[in-house]
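The complex appears here without one of its protein chains, the remainder shown in place.
Each chain gets a letter, A, B and C, in the order it is written, and its residues are counted from 1.
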Amino acid sequence: MFFRVMDKARIADLVRGLSTEYEVIGPVAKGERFTFSVIEDPADLRLDFDTTILPPKKFFFPPEERMMRFRVADNEVVDDEAFASPRVLFGLHPCDINALLLMDNVFLGEFEDPYYKAYRDATLLVGVSCSPRETCFCNAWDTDEVHWGFDIFLTDLGDRYFVSVRSVMGAELLDRHVETSPITAEDTAEFQAVVREFKRAFPAKLDTSQLPLLLDAKFDDPVWDELGERCLSCGACSMVCPTCYCFDVRDDLDPDQRSGERKRVWDSCQFSEFSAVAHGQTFRESRASRVKYRYYHKQWGYLSKFERVLCVGCGRCTHACLADISPREVVTALVEGSEAR
Amino acid sequence: MAPRVVVIGLASDFGCQVQMTNIEDHLLDVLGLIDLTYWQLASSGHLPAEYDVAIVEGAVTTEAHVEALRRVRETAGAVIAVGACAITGGIPAIASAGELADRYGCVYGEGGAEVACGRIAPMPVTAVIDVDYRVPGCPLDTDEFLRVLSRALQGLSGRIPEEPLCAACKTRENICFHDRGELCLGLVTRTGCGAKCVSLGRACTGCRGIAADANLDAAYALLASRGIPAEEFTRRLSLYNTLEEGCDR
Amino acid sequence: MSTLTVEHVARIEGHGTITVDVEGGEVRDIRMDVIEPARFFESMVVGRRFDEIPLITSRICGICSPNHALTAIKALEDALGVEVSERTVLLRKLLVYGSYLQNHATHLYLFAAPDYVGLPSVFPLAKTAPEVVERALRIKKLGNDLTTLVGGRPIHPVTAVVGGFTAEPAPAQLEAFRAALLGIADDAVATAELFASFEEFDFAGAGEMLALFAEDDYAIYDGEISALDGEWRRPVGEYRSVLEERVVAHSNAKHSTVDGRTFMVGALPRINLSAARLGERARGAMRSAGLSPGSRNTFFNNVAQAVELIDAAERCAGYVERLLGTGGDSTPVPFAVRAGSGAGATEAPRGTLYHGYTVDDDGFVTAGDVVTPTAQNLGNLEADMRAFAPTVADLPREEFLLAIERLVRAYDPCLSCAVH
Partner (left out) sequence: MTASTTYRQLKANPYRPWPARITSIVDLTEKEKLIEMRLIDEAAREAFSFDAGQFVEVSLFGVGEAPISISSAPSKQGFIELCVRRAGDVTSALHQKQCGDIIGIRGPFGRGFPFPEMKGHDVLLVAGGLGIAPLKSLINHIHDDRHDFGNVTILYGAKNPSEILFRQQFDMWKHREDFELIMTVDQPDETWDDEVGLVTKLFDRIDVDPARTYGAICGPPVMYRYVIDEMRKKEMDADRIYVSFERRMKCGIGKCGHCGVGHQYACIDGPVFNYWEAMNLQEAI
């Protein structure tokens, strides 16, 4: 990795330059919130954003995605090409980059997913530092820092960015499109100060002691029933989560019924149909068991395979949940006992 | 032999039938697959004695409707109920509350009740007969209609999404109405419309019915905690769902 | 005496039956029995908040739903004292024209045309004359696309609310649409030519003709109630005292009169009153179709609709240009809820539509009134049938009934609207 500093005002140059070669995507305002969208005008880029409604996963694993086109008569695949055009995803916070790394384990590990891979290969990532909001708890999972998985990372030093360059592509692009200068000792010192301040700004650190064990030990804890009563089963938490990857597969026929396409669409374990098998048997009938499963899988199921928790503490689900169910609350209830809430 | 399809309209605005003609790009494809033997809206002729698929729109508001539906059920291999009117009673079911005679009075003046012969309180088709397929919404969504029709023609099972709208709404990255303190019914409404209204800046009014997965108790409780009284929620729900269970507090 | 009936008249909206009593080869009586059951909209709106009313009333009719929604909105704005922006008005006019394109294309091709080519429906034409069916679908689709562009979906608009619009089409969408509108004008002209080529009965109705009228526009959204024969104009707010409605035994829809006479509303009366305000191309088509202002032949309502299609395409292109060229805002204007009464009218594809409401301090409706075009037309339709039937009485029975049906369909009646 090597480092540069860049004047903040130069960000527009960089975006404009990148736009000549790539589709540039970044955070833009939508009402009082933000979304990752294609940047038409560098002035729309809002690197001071807090968080986006949907995470960047929508660019790698779209909410609805064609997997293949088929012909019915001979049950033949007509086209299953995975195609993605080159693009730069600008302004990912550390949690979002970490989330992509967690998704990679699933989609790029055993049985590589060609669609996800095509998007991943075609996309460069430019990260940007952030400041914690009250719903953030990435520090609980050590996802407040990111050391790889990006091409360029910008840390905000007020009037300039401390630029960490991870990949050859990142270095070349920087070189081609924007003026930067070598870092000085002061830059590094200031960078460290910023990081220190960032760590200090977090709300009280979430206690996650023995969480996977507790999930088993307290499998029948009444807290789940209480959560089940509150949960709306709406699945909003899964949609906005940068690490939720479940999907449903559907075949849609064209109106002439001769051909059609197989699609996948985002799904959620909070829906009763999610675990239903033929004849209507459902393995997680109660709402309580479904709420529990989301945490059980994230904090233990995934961990048992990949040694990481399937959450990056971005707080999106906290914001999206109308019933105010949040990982912070659930983890606290398990670790400290439900009366501690 | 192409399946024989009939389209039957009960009490409605014909909107779903109009929507069925609104598949211009594919109308000819679809017509190529079926033998459309009766559609009063589009063609002269009589309801035949035999047919395979019956598409029924509208609410049941007369004794004659009830009888007609029973015959349809006996005759058709598959019945597709389309639109809120046929599935939840929809807007016409607002008139199911109170005395019909009063409503006659309100609309026709004194003596209006005389015209009321054979009239019954509005109810959905699904309250009279079992249906095999449902295309909810007011009006129906043409793409969904095509998908369901295609399932019916293939003899596949009738499936209807059972979860609330919020998930789809999130995928559209809408700003939640509740974040602005406004009531949106998406939190209990059956998904499948792609959160159409919310994406157009309007809170969901519940036209697709209450989702089976919806947690009405929790919805009432959380709205109360946000200062929206139960009566308000009930009134809003009753626009399309007067007769649905659980929204009457 | 024998009775002839056409049960569930096809290719109209709603359920109605024609009954003809014949005695000694002479037509004794002829009726349009409207068997469509009432849904009691006027009673349903009572007790509901004002913002739900456009949603409820647009469900009166799936074809002219934009009109029902907008007419309710106008009446409520009148009651609540809301003034909307010019941009909002432009968008609303587009929404109305969307339903014109949809309705006229559906009525002319799907409902009326089969009569003239001797078919039960338009579908067989898909094989024998695909270009005609494709043209019909193109116009209809453009209408759908227009209502979708402005209202959010083809019927039952989502975006139109009291005070303005909750969402607006993007400029790029408008731009693309302008081209599409100009592209459809030729199809509209071809439609007018097609209907002009059909041989029509020579028949003159005796009723009055009513439509909205404005000095500076082809009035479809704003204007005063205007009478062709009576030569008077009255503000929409007075519609209740202008129209007399009465309940008749054989129909679930009421019948109307004005100045003691039955009257017609729809494309023909509109053109008769406002021909001078039509666009140039539409006027040209009108002339070549042999439609002269003041025509009394009810059957010409068809060709009048075709002429309106031409006008709609060109007029809407102009509106879109204005939307693109001028700024302004259509987001709902703020207003205070207060008690009041108000009335509104628009020209629906089938004629003038009136709504009137009274709301209480909290904005809940205490009384509602809806007068639809078909309800206004029904009395006149029966009068026309009575006058027309003897002139075709010597036709073979089938042809006789078909001739009567053709007359009925020329009104483009919507019985679900009429009863509501």
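Points to keep in mind about this one:
Everything below uses one rule, namely that a residue touches a chain if its C-beta (ideal position, glycine included) is under 8 Å from a C-beta of that chain, and two chains touch if they have at least 3 such contacts.
As the structure is a computational prediction, the values presented were derived from the model and not from experiment.
The chain not displayed here makes contact, within the full complex, with A, B.
Checked against the full complex, the candidates A:Asp104, A:Asp251 or A:Glu329 give a single residue touching the omitted chain, namely A:Asp251. Which of A:Pro114, A:Pro203 or A:Pro222 touches the hidden chain is settled by the complete complex: it is A:Pro114. Of the options A:Ile11, A:Met67 or A:Leu334, the residue whose C-beta touches the omitted chain is A:Met67.
Within subunit A, the residues in touch with the undisplayed chain are 67-68, 70-72, 74-77, 80, 82, 106-107, 110-114, 216, 219, 245-251, 253, 257, 260, 262, 264, 267, 269, 274-279, 281, 283-284, 289, 293, 296-297, 300-301, 304. Counting over the whole complex, subunit B has residues 154-157 touching the chain that is not drawn.
Keep this in mind: only the chains that are shown with their structure count from here on.
Ranking all chains by how far their C-alpha centres lie from the centre of subunit C, first place goes to A. Computed centre separation for the pair subunit A/subunit C is 52 angstrom, with centres defined by C-alpha atoms. Taking the mean of the C-alpha atoms as each chain's centre, subunit A and subunit B sit 37 Å apart. Computed centre separation for the pair subunit B/subunit C is 25 angstrom, with centres defined by C-alpha atoms. Not a single residue in subunit B touches at least two other chains.
By the touch rule above, subunit C contacts subunit B in their complex via residues 8, 10-11, 13-15, 36-44, 46, 48-49, 52, 55-56, 59-63, 65, 106, 110-111, 114, 120-123, 126, 133, 137-138, 140-141, 144, 152-156, 158-159, 161, 166-167, 247, 252, 254, 416.
Listing the residues of subunit A that touch subunit B in their complex gives 30-33, 35, 52-54, 58, 63-64, 229-236, 238-240, 252-257, 266, 268, 270-273, 287, 320, 322-324. Across the interface of their complex, subunit C is touched by residues 9, 11-19, 21-22, 24-25, 27-28, 31, 36, 39-45, 59, 61-62, 90-92, 94-95, 102-104, 106-109, 111-112, 115, 119, 122, 138-139, 142, 196-197, 200-202, 205, 235, 239 of subunit B.
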